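Then we have chain A:
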Amino acid sequence: MRTAAAILRKDLVLELRTLETVPSMALLSVVTFVIFHFALNRNSLSGQVAAGVFTVTLLFAALLAVNRLFVAEREQGGFDAFLLAPVDRTAMLVAKASALLIFMMVLEVIAVPAFALLLAPPRIGHSLPALMLILLLADIAFAVIGTFVSAIAINTRARDLIGPMIGLPLLLPALIATARGIGPLLSPHATGSPPAKWLAVLALYDLLNALLAYGLFDFLVED
Partner candidate 1 sequence: MSTHVRHLRGLTIATAATMTAALALVFFYAPLDAEQGFVQKIFYLHVPLAIVSLVGYCLGGVFGIAYLRTGKRVWDMRSYCAIHMSLIFSVAGIIAGSIWAKASWGHWWVWSEPTLVSYLIVILLFCTYQPLRFSIEDPERQARYAAVFAVVCGAFVPVNFIVVRLSVEYVHPRVLNLEGGNLPGSMKLAFYTSLLAFGLLFATLMKYEMLAKETRIETRRLRRSLLGDDAVRPFGRTAAPS
Partner candidate 2 sequence: MSALFAEAPALPLHTAGPYVAAAYIVFVLILLIYVGIMATRLTRNQRELAELRRQVEEREHLATKSDLTRVTGRELDDPATPFLSTENDNEIHSHVGVGGEGAAVDVDIAAAGEGGEQ
């Protein structure tokens, strides 16, 4: 646990000092909203379309972060140092997944208001608590699967290509659940209560992937 906290602190301090990943993710999200406005030729979206646009934008931003997750470790020998230290290997998984989770949450602080402003879905203020809950579960899915896929991809030759290629199908159930969960929240007659079915699906999917990643991560970082 302490190891994971140390690595997490290192990543957060690094991000705060260099401000590379999160601002790019935020910028990408806003630009994507603008693109969707032109692509769909609509001033305001509602219901399932709004949910779909938001989920896909979140996915693009997550892919940015996933590609950069282990780059520093790889290029500056962090992996070797970590393997030499007498610590539990899965601490790196926990640390990196937590870092990615925090990045996604900070991104959403910027992206949700931008979405409300640019694409004006109805009832978004009313549904905000439910929206936050679904987004939290979705972020956990992005974090776990993103870290796992990034760990696979960092040691291959086609680093930036393999990550999204493997990660997108693996993320599909989570994306389905997120989009379907948010859809009813953004429709004009939303009650503000999240659909329980998709919350359960997201939570179970997160749990399954967390267990799998935890069990298999050792094999990915050993030399």
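The candidate set was assembled so that all candidates are chains of the complex that A comes from, given by their letters.
Points to keep in mind about this one:
Criterion: a contact is a pair of C-beta atoms (placed from the backbone, for glycine too) under 8 Å apart; a residue touches a chain by one contact, two chains touch by 3 or more; residues count from 1.
All figures in this text were calculated on a predicted structure; none of them were measured in a lab.
One candidate among 1 or 2 touches chain A in this complex; it is 1, while the rest do not. Every residue of chain A that touches candidate 1 in the complex is listed here, in rising order: 148, 152, 155-158, 161-162, 165-166, 168-170, 172-173, 176-177, 180, 197, 201, 205, 208, 212-213, 216, 219-220, 222.
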